[in-house]
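Got a structure for you, written out below as structure tokens; questions coming shortly.
A single protein chain has been removed from this complex, and every other one stays in its place.
The block that comes next holds chain A.
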Amino acid sequence: MLSIRKSGLQTAVQDLGRTGFQRYGVIASGVMDPFAHRIANLLAGNAETSPTLEIALSGPIIEFDADHFIAICGGDLSPSLNGEPLAMWRGHFVPKGSVLSFGEPKRGARSYLAVAGSFDVPAVMDSHSTYLRAGIGGFQGRALKNGDSLKTLPISPQRLDALKNQNAQTPDWLIPPARYHEQPIVRMMPGRQYALFNEASRLRIFEETFTVSANSDRMGYRLEGPELALEKQEELISEAVAFGSVQVPADGNPIVLLADRQTTGGYPKIGQVASVDLPLISQLKPGESLKFRHISADDAQQLYIEQEQQIRQLKIAIQMKREEWT
């Protein structure tokens, strides 16, 4: 069990999202940085789909009421265990009574904490994601509060031992490096309504720098930069949007839709961020900036497949290590 001594800014249980219910208007939700979430789970010996704790900017203080094995991946929010800095992107044995805390957000905005065995929360519509606005999923449909007790599923002492031993051999593992940056270059496909924008806007979107506004959350990041406009104003018919759709409302400032986006939208979409680059945006803090670079849908699909292969290799490497020790 994990005792939440302090909740932090926003700490909530998430997984890879609620799939299959968007046609009923149910948002996908899920983690903002699926890459970090999946690696954290693999390092902790879990399935990639297991729920993790998404920790935003100012992290929580968590006490472990039993021996555990954990991994923290994603943005560097200066994690420490019992006051000692804790390395990210690798597994750690955590003895009973340990206290995990976070300090200053150094690089990136969100960390993912995976615990071996994963969290014991009920699935709602086949997912453990917290859907805050509807108050469902995750831990009681809400972000964690001070004093909460978050249960974990039990793992056997043998398994815990195996993870512990395996961890001693960790460092050479094939962990794909996170590419987080304060000013990332984000690859983007032209959106469904790209051609409806005026020429200046079609050029600017791929040339100029955009800054993340303070008015940004898990639903979407509002960007500030050169104003974007349609060739002629027109009403569009609402249609599906996706994680990474870049839509432009009448005020000319683009919004990148993220994990908690609505299922449909009526604003013109000037672009669509390549899936593999979504973590680069999700890890930006307000005030940081980015540039878009053009990519085709075919190339974006190729990058996606390559990333899946990398993650699969990591999974196999971890399995092999575990077999050596069990």
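By our rule, contacts are C-beta pairs under 8 Å (C-beta built on N, C-alpha and C of every residue); 3 or more make two chains touch, one makes a residue touch a chain; residues count from 1.
In this section, contacts and distances are computed from a predicted model.
Enquirer: Of the candidate names "Carbohydrate ABC transporter membrane protein 1 (CUT1 family)", "Nitrogenase molybdenum-iron protein beta chain", "Peptidoglycan glycosyltransferase RodA" or "Kinase inhibitor", which one corresponds to the UniProt protein name of the undepicted chain?
Expert: Missing chain, UniProt protein name: "Kinase inhibitor".
Enquirer: Using the definition of touch stated at the top, determine which of A:143, A:160 or A:274 touches the missing chain.
Expert: Spelled out, the listed residue whose C-beta touches the missing chain is A:274.
Enquirer: For the chain that's not shown, point to the residue among A:98, A:262 or A:289 touching it.
Expert: Touching the chain that is not displayed is residue A:262.
Enquirer: Given the contact definition stated above, which residue among A:26, A:256 or A:314 touches the chain not shown here?
Expert: Among A:26, A:256 or A:314, only A:26 touches the chain that is not shown.
Enquirer: Which candidate, A:104, A:182, A:251 or A:308, sits in contact with the chain we can't see?
Expert: Residue touching the absent chain, from the options given: A:308.
Enquirer: Just the residue numbers, please: which parts of chain A touch the chain that's not shown?
Expert: Interface with the chain not displayed, on the chain A side: 19-27, 124-125, 133-136, 189, 192, 237-242, 244-245, 262-264, 269, 272, 274-275, 297-298, 300-301, 304-305, 308.
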